[in-house]
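Every protein chain of the complex appears in place save one, which is left out.
Let's look at chain A:
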Amino acid sequence: MSGSKRIAVKVPVLARVEGEGALDLAIENGAITELKLEIYEPPRLFEKFLEGCESQAVIDRVARICGICPVAYQMSAVQAYEKAWGVEVAPWARDMRRVLYCGEWIQSHALHIHLLAAPDFLGFESATAMARDYPDEVRRGLRLQGLGNELIALFGGRAVHPIGVRVGGFHHAPEPARVAAMVGKLNEARVEAGALLDWLLTLGLPTDEQDFINVAMRHPQEYPMNAGRIVSSARHDLDPEDFEQHFQEFQAPHSTALHAHLDGRPYLVGPLARLNLNADQLPGDLTQRLAAAGIELPSRNMYHSIIARAVELLYAIDEALRLLSDYQRPDRPYVDATPGPGGAAWVTEAPRGILWHRYRLDDQGRVLSVNIVPPTSQNQARIEEDLRLGLTRGGLDRDEDALRSQGEMIIRNYDPCISCATHFLRGRSDADGRTRTAIHAQTEWLLSLLSDRNSSILSMDSTGLPRAKPCA
């Protein structure tokens, strides 16, 4: 019916996402002619600042890529170093790193569910506005978020940019009395997290089934966080070292936005993909609760991502309780490591999906080059695909407001973190000087840096062995 009507939907600032992005949508003759999820946060060029750095500076600096998931960056980095140097951390440190990661999942998921996503489903502008009608639910959410923060601070000193992790383990092991107090709080919180899941299951979420490839990690014994292989619903089963052979990041011709493909196709990372690929690693009663609510796994409805977050939040509380219940303070919270040459790739499950790092190190263990692929840049192609399908199915002849709010809601399902995605970018400036940046192929960038053509860019001696220039 829309005939030759042209609708342009511009969302210049996306609210309730982390970082700053925009949505541009044009519809002509009842078809989408332009659809761009634009990211205009300026590039922060992190890989450059890491060159020449020692391991601890890398661990402290990568955290600054994202204030919401600093633990994820530190976990991918520290374990890449330990792999490169053949360091075997003690079981205590392995367990406590899982607890630390649980803290970040709890914090990030609670923040997204309550402050970013839930207002969509209940029709509010913000969580504080929602609190007038749903005070108990919002307060419960903020309490759970606070608990996640406390759990991070127990091992990291503070929740944002924690300071506790080092190669070989931790700098410091918390006193048993503090751990015991935390166990008490976790026991109270698990009841609240259960009630949260029940509440979300009654929300009556929209249904929009789509075909997409799920990508997540997979560990033989546990729900994945810190270690494992990369698997997909298209039967991939990859060592993280082989990431670049199957995952391609590239700039799409129609926009400056980077897309990532798995063997040529868009894919999903994050809580729903993890749940879809690892449901068998969850306690049976959790998956039964979903089945009782009519949710079958694997789910093809992206609106179930809020449910997946609540499931993981409850799981993370139980997992932290399990790992802290017999807490013994070790004599020394780390094992020694000898810095040296080499390199390694590692992947962990950030709250928003797989976070892949690769490091190349010189003979003193200083960084020669780094490549980091965050979840949001991986999801970008899938978000645009979802917008195209979802908006079309919802009807392109709706008014601008309806299209805009559905578009924003679809984007928020992915909990995009634009600070993460812009840690390192190529950019173009438009007429008003605003940088339209495109998440660009990092591998391509690194190759171009290392090629003769651009060798002056690096303070590297092209005749000798590669040596890291001093840490910026």
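Everything that follows uses one rule, which is that contacts are C-beta pairs under 8 Å (C-beta built on N, C-alpha and C of every residue); 3 or more make two chains touch, one makes a residue touch a chain; residues count from 1.
We take it that contacts and distances are computed from a predicted model.
Colleague: Between "Glutamyl-tRNA(Gln) amidotransferase subunit A", "Molybdopterin-dependent oxidoreductase", "Sulfhydrogenase subunit delta" or "Phosphoribosylformylglycinamidine synthase subunit PurS", which matches the UniProt record of the unshown chain?
Modeller: Listed in its UniProt record, the absent chain's protein name reads "Sulfhydrogenase subunit delta".
Colleague: Among the options A:V78, A:A131, A:L277 or A:L297, which residue touches the chain absent from this view?
Modeller: Among A:V78, A:A131, A:L277 or A:L297, only A:A131 touches the chain that is not shown.
Colleague: Among A:R158, A:R265 or A:R329, choose the residue that contacts the chain missing from this document, as touch is defined above.
Modeller: A:R158
Colleague: Quick one: which of A:G103, A:P119, A:G168 or A:P271 touches the chain that's been left out?
Modeller: A:P119
Colleague: Which of these touches the unseen chain: A:F49, A:Y315, A:W346 or A:Y414?
Modeller: A:F49
Colleague: State which residues belonging to chain A touch the missing partner chain.
Modeller: 13-20, 41-46, 48-49, 52-54, 57, 60-61, 64-68, 70, 107, 111, 115-116, 119, 124-129, 131, 135, 138-139, 142-143, 145-146, 149, 157-161, 163-164, 166, 171-172, 417, 419, 426-429, 432-435, 448, 454, 456-457, 470-472
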